[in-house]
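My questions will all concern the structure given below.
Missing here: one protein chain of the complex. Every other protein chain is in place.
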Amino acid sequence: MDFNLSEDHQLLSNTLNRFLGDNYDIEKRNEAGFTAPYHLQDMWNGLAELGVIGALVSEEKGGFGGSAEDISVVFEELGRSLCVEPMLGTLLALRVLSDHGQDERVEQIISGESRAALAVYEPNMSCDLSAMEATAVEQDGVWRLNGRKSAIYGAPGSDFVVVAAKTESGTGLFFLENPVLICAAMVDGGGVADLVMENTAAECLALDAETSLTSALDLGRIALCAEAVGAMSALQDLTVDYLKQRKQFGTTLSSFQALQHRAVNMQIEIEQCRSIVISAVGQFGQPGGERNVSMAKNLIGRAGRLMSEESIQLHGGIGMTWEYPGAHFAKRLVMIDHQLGDQNDHAMRLIATGAKQLVD
Amino acid sequence: MDLEFNETELAFRDEVRAFMRSELPEDISRKVISGNELTRDDYMRWQAILNAKGWLATTWEEEYGGPGWDAVQRHIFSEESALHGAPRMPPFGLAMMGPVLIKFGTEEQKSTLLPRILDGSDWWCQGFSEPGAGSDLASMKMRAERDGDEYVLNGQKTWTTLGQYANKIFCLVRTASEGKPQASISFLLVDLDTPGVEMRPIRLIDGGYEVNEVFFTDVRVPVENLVGNENEGWTIAKYLLTHERTNIAGVGFSIMDLERYKTLAQEIKRDGMQLSDHPIYAARAAAIEADLEALRITNLRILAETRDGSAGGVGSSMLKLKGTQVRQELQDLYRSAIGPRAATLSSGLSHNEMSVPYDAGQAAQVYFLHRKLSIFGGSNEIQRNIVAKEMFRD
Amino acid sequence: MAVLLLAEVTGGELAMDATAKAVTAAQALGDVTVLAAGASAAAAGDAAAKIAGVSKVLVAEDASLGHRLAEPTAALIASLAGDYEHIVAPATTDAKNILPRVAALLDVMIISDATAVVDGATFERPIYAGNAIQTMKSSDAKKVITFRTANFDAAGEGGSASVETISAADNPGLSEWVENKVAKSDRPELTSAGIVVSGGRGVGSEEDFALIETLADKLGAAVGASRAAVDSGYAANDLQVGQTGKVVAPELYVAVGISGAIQHLAGMKDSKVIVAINKDEEAPIFQVADFGLVADLFDAVPELTQKL
């Protein structure tokens, strides 16, 4: 039983913490996150140089890590500095590409040469891949895609998109170069896109990639949860500092019990969130491990909203301003729940996967 | 990062499991799991079994008859106890009086009193709270006037848990009238059969009998019954209250309760729908399960810090807070799952007459009784104060 | 109980303020002998002889002792050490260069930056950038100490110690002086000035740092800077006030556009009166300021300069 980061992970975490701390302040982040292409190319290059993109893929697939723990270490640091770089979309695309022997493309992405995103979600679909409506049909040796994809994270500015669509044999994966995207910023910064496909020709990577997709999406969920933990601890630091400094009625806010108790509730939820991420990371790839992922996403969804609302309330008016960094953390924590299945979707998934024997 | 116990710890867990399976009387575990009151005899039977094995006084040093376990072993033991429905042994003698005597008692007190705790000759109860002093213990008033070789006690104690089974009580008494309130308190041992001691039951919200009030009228106690020095009682009380409390999060209890709920949910139908398929119940259970899994890990994380010697005091406060929230949430879920039948007092029907599983009839009473979890042992608000003090320290 | 005090000598002249403050600290330990060492040091020795509380002055003049190269000066002090229980100096960069070397030659520990004398073997010193104060008791036969001058008052004048000339120790010839780049300034020296005006990152540019200098000149003050201002290139390195720069304790410290990182506070929080001017009312500097003005420095500083 040891909950300390390994030496390598500690070093990786330190490197990212320092790199982002030195080069990525909140003004720069806010500027980039809401202006196309919704991220900073030099930061992306920097992350590639430091090997951070490679941390998302295993050594045998050309990366430098790829375990659930590697991913959680990276994303916790990204969350701490509220990084809008398209790491989530890259993670999803990298995982399915590396699962299907796309070594050359994987290598290009890891080196920062090109960027990819994964199109899975649709307006009428959340967690359940069987609800997917987009289709792929082979006609005269060419695969044609039809349907609409939405919430393609990190797609703006990417070089290609991997699209999931229904085939006769299951959920297939297709490769689309220079796609025509409907791009936008997200409410909390960073780029996202929709993709409308009408007999769009694409290269087929796999006819049935459901296992690979589920695994990639679960890693994405772990990444989001770890990101949330990083963002929560940064937000909590801001909130506690603010309560210690801000004076009203001649004394600091931190001397009021009503506020103290709210801050303590927040702290306990952060510890719980940290624990559930550890649980999801530890169980990833084990039988039933997807349940721990859903528990994590469910708890993080609830706790993220609590952290967000409480931190704004505890700050008072300043917490409502665009200028105050805490406001952006608060937004991110609520919006994380909208990505890759929210608390309700994951409660449904927990119910559907049934009771797990807790005592053996 | 490694979530697993090491091999020695796993072997220990297996040993405890095997012991629980072979030695824990089934009638006792049934009662524990269904939330029934245990009799004095139930406790004494299990105490004798544990004592024979040397596993009774889990926090005592080996020279006094403890098993010499570390924090992880104690955790494993209490978790396994909960998971198998073993009684939670009343802490007053084993977890409170024993460690206090070992640290502050005279050789005479140690050699006479410690063996009596182990063999069950003495059942201790706690005389701390008073009608006017709950969380604010330092405001207690019960007086002990020195008269020759005796103290003369006058006053009242309350919330004395399982006092009805006890023959001895340890009390905080006021031995001086000046100075800081904390500096005039002493720690005194009293035989409950001393003339002038009167114990009355307090009936609780669920109708059950678990706590008492104790009245002291001119009770004469020999000065040898003092533990530590006169007016040193506050230090001893603080030691007693902060002495490592294993299983404060009650993860094992909650895991059992969740299992019990899941079994129930597969047995009960509501409007023709299996409760386990009822979306609202299932969603609540899923959220609790996530909270509980997180709590399980939080508990292990804090345990690992304790083992590595770097745990802050706030860890046990957090565990108490979240642990009691989860347990109370589970009691509430269980109560609502029973539906209209939860309103029937179980004592009015025999088990055979209940259409729901035999242990479900008491769900509402157990729910009400478990409101105590967030009040005793330092109310959850006190725990928040403790965490806040650390959090807002400069 | 004799004390040998290494005087701060720069270019043949005695740095009176630093030396006189160290004399105050050293007097608590015993009879003070001052060593004035340099390529030329006679004038400095004469000046030191006039500090009240100095009982003897040793003057060592030798080319090897010029420019305060550590090896020859440390060798000289070590050769004199037999007669003294304490070897002390003001905690200047020169002494910090030399005294640890002396301590190692004598096989004893150094006590650097002492802020108070408890008794002959026990001293207080700040650790962790002044976030904690440690009381340390030495078990060494000889104690080698540098004193943080900001914490001691300067000894007065009026002494008339005897002056003795001694010779230098052998120069091991390990290093040679090449050149000095000394910032030319008519302003008072930072560590001994009665008033210090410091600028931080909020000043925004090297050009705008003139605002700080103008205010300093109006007040007859020394100019300081936060690490952020130095790192941003607004001010010269040797103006940095803080844990890793200079420690100052003037009568008046004016912090302009400085947020107040703990490392900066470590270098100035012993000042008698602290004024903070910053537009961010949450800046930690206000927690140590006696007088805080929440204002845009580009309005407030010119106004202050004009009205003073």
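Should a chain be cited, it is by its letter among A, B and C, assigned in written order, with residues numbered from 1 in that chain.
The working rule: a contact is a pair of C-beta atoms (placed from the backbone, for glycine too) under 8 Å apart; a residue touches a chain by one contact, two chains touch by 3 or more.
FYI, contacts and distances are computed from a predicted model.
Chemist: Per UniProt, what's the omitted chain called: "Electron transfer flavoprotein subunit beta", "Peptide ABC transporter ATP-binding protein", "Branched-chain amino acid transport system permease protein" or "Na+/H+ antiporter subunit E"?
Modeler: From the listed options "Electron transfer flavoprotein subunit beta", "Peptide ABC transporter ATP-binding protein", "Branched-chain amino acid transport system permease protein" or "Na+/H+ antiporter subunit E", the omitted chain resolves to "Electron transfer flavoprotein subunit beta".
Chemist: Consider the whole complex, including the chain that is not shown, and state which of C:E85, C:D208, C:D238 or C:E282 touches that chain.
Modeler: Answering carefully, the residue with contact to the hidden chain is C:D238.
Chemist: For the chain that's not shown, point to the residue among C:A20, C:V34, C:A89 or C:A289 touching it.
Modeler: Spelled out, the listed residue whose C-beta touches the missing chain is C:A289.
Chemist: For the chain left out of this view, which of C:L69, C:V117, C:L211 or C:A249 touches it?
Modeler: C:L69
Chemist: Need a quick check: the contact residues on chain C for the chain that isn't drawn.
Modeler: Its contact residues with the unshown chain are 10, 67, 69-71, 74, 92-94, 96-105, 107-113, 122, 126-140, 172-183, 189, 191, 219, 227, 230-231, 236-238, 243-244, 246, 251-252, 262, 269, 272-275, 281, 286-295, 300, 303-304, 307-308.
Chemist: Give me the chain A residues in contact with the hidden chain, please.
Modeler: 7-8, 10-12, 14-15, 18-19, 49-52, 54-55, 64-65
Criterion: only the chains that are shown with their structure count from here on.
Chemist: Kindly work out which chain lies most centrally, taking the average of its C-alpha atoms as its position.
Modeler: Central chain is A.
Chemist: On a C-alpha centroid basis, what's the spacing between chain B and chain C, in Å?
Modeler: One centre to the other, that is 61 Å.
Chemist: Could you give the separation in Å between the centres of chain A and chain B, each centre being the mean of its C-alpha atoms?
Modeler: 42
Chemist: Taking the mean of the CA coordinates per chain, how far is chain A from chain C in Å?
Modeler: Averaging C-alpha atoms per chain gives centres 52 Å apart.
Chemist: Hey, which residues of chain A end up touching chain B in the complex?
Modeler: These residues of chain A touch chain B: 1-6, 9, 69, 240, 243-244, 254, 257, 260-261, 263-265, 267-268, 271-276, 278-279, 281-282, 292, 294-296, 298-299, 302, 343-344, 347-348, 350-351, 355, 358-359.
Chemist: Going by the contact rule set out above, which residues of chain B touch chain A in the complex?
Modeler: Residue positions touching the partner: 1-6, 9, 72, 83, 255, 258-259, 262, 276, 279, 282-283, 286-287, 289-291, 293-298, 300-301, 303-304, 307, 318, 321-322, 381, 384-385, 387-388, 391-392, 394.
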